[in-house]
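Report on the following structure.
With one protein chain withheld, the remaining protein chains of the complex are depicted in position.
This part shows subunit A:
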Amino acid sequence: MAIVIKKPNKFIRNHMVIFSSVILLVMVCFSLLAPVIAPNHPEDVDLLQKLQGTSRDFPLGTDHLGRCILSRLIYGTKVSVGTAVAVMLITVSISIVVGTISGYKGGLIDDMIMRLCDMIMAFPNLVLTLVIIGMLGPGLRNLMIAMILVHWVGYARIIRGMVLSHKEKNFILSAKVSGSSDFKIIFQHILPNVLPQIIVLATLDLGSVILHISGFSFLGLGIRPPDPEWGAMLNDGRQFIRSNPSLMIYPGIMILMTVVSFNLLGDALRDFLEEKNY
């Protein structure tokens, strides 16, 4: 009767949770306390010090304009991680609402929402984002709006599909038999079964959102050049990949760490939410 819960896995996972939590906590500190932590101002240009190696003044060296890489990384956390998380949260919230309504209600509402999704999905993401930014004008806020407008569609589709498949399950029928209202069925039985998968999906996608923001920043549509941002730093360092690879390596490591920690945390969160599933 009592089933033994896999212990070794749980042990390892706990370590992973600690590891990723620490990294994300450091990220939060970076973005909140950047002026205190950073050794230099991120936008101080000193061409005499360009492309320096590690030194006491510049712990990670300087870039091609003599700016402190560490300081730029620290200041860039807020923009890179913060923006990506915000975009993801808003995207997922919108698509949960839309996808659940669409999947659960069905009928005409479903058809209308899904046709709208089809219309948006008919265009390549990149082109559509560019068009929306073109209409709104460049800038970080407009970039975020554009990305949300383009990204919610895919999530809404996936969530609708999951809601549809759960809606037909026996335990939903039995909830109906016991007299649960639609509201209760959605919040108590459907969403808890759908959310864990969405969380994983969202954390996996977070990396690509960071890279997207970087990409648009590179095109001059998001962050404007002097402001520090990981993706922009990565792009700046591209020219020096042979002579000074550290210009690319450091921002790359930051992006990697962020994505990995979000994934691990997402995994652990899903296991926690779905632990009862066998």
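Note that in this section a contact is a pair of C-beta atoms (placed from the backbone, for glycine too) under 8 Å apart; a residue touches a chain by one contact, two chains touch by 3 or more; residues count from 1.
Everything below uses one rule, namely that contacts and distances are computed from a predicted model.
Chemist: Assuming one chain is omitted from the figure, identify its UniProt name from "Alpha-D-ribose 1-methylphosphonate 5-phosphate C-P lyase", "Nickel import system ATP-binding protein NikD", "Cobalt ABC transporter" or "Ni/Fe-hydrogenase cytochrome b subunit".
Modeler: "Nickel import system ATP-binding protein NikD"
Chemist: For the full complex, which residue in A:L128, A:A175 or A:L221 touches the chain that was left out?
Modeler: Residue touching the absent chain, from the options given: A:A175.
Chemist: So which of A:P59, A:P192, A:P226 or A:P245 would be touching the chain we can't see?
Modeler: A:P192
Chemist: What residues on subunit A make contact with the chain left out of this view?
Modeler: 1-3, 107, 169-171, 173-181, 184, 188-189, 192-193, 273-274, 276-278
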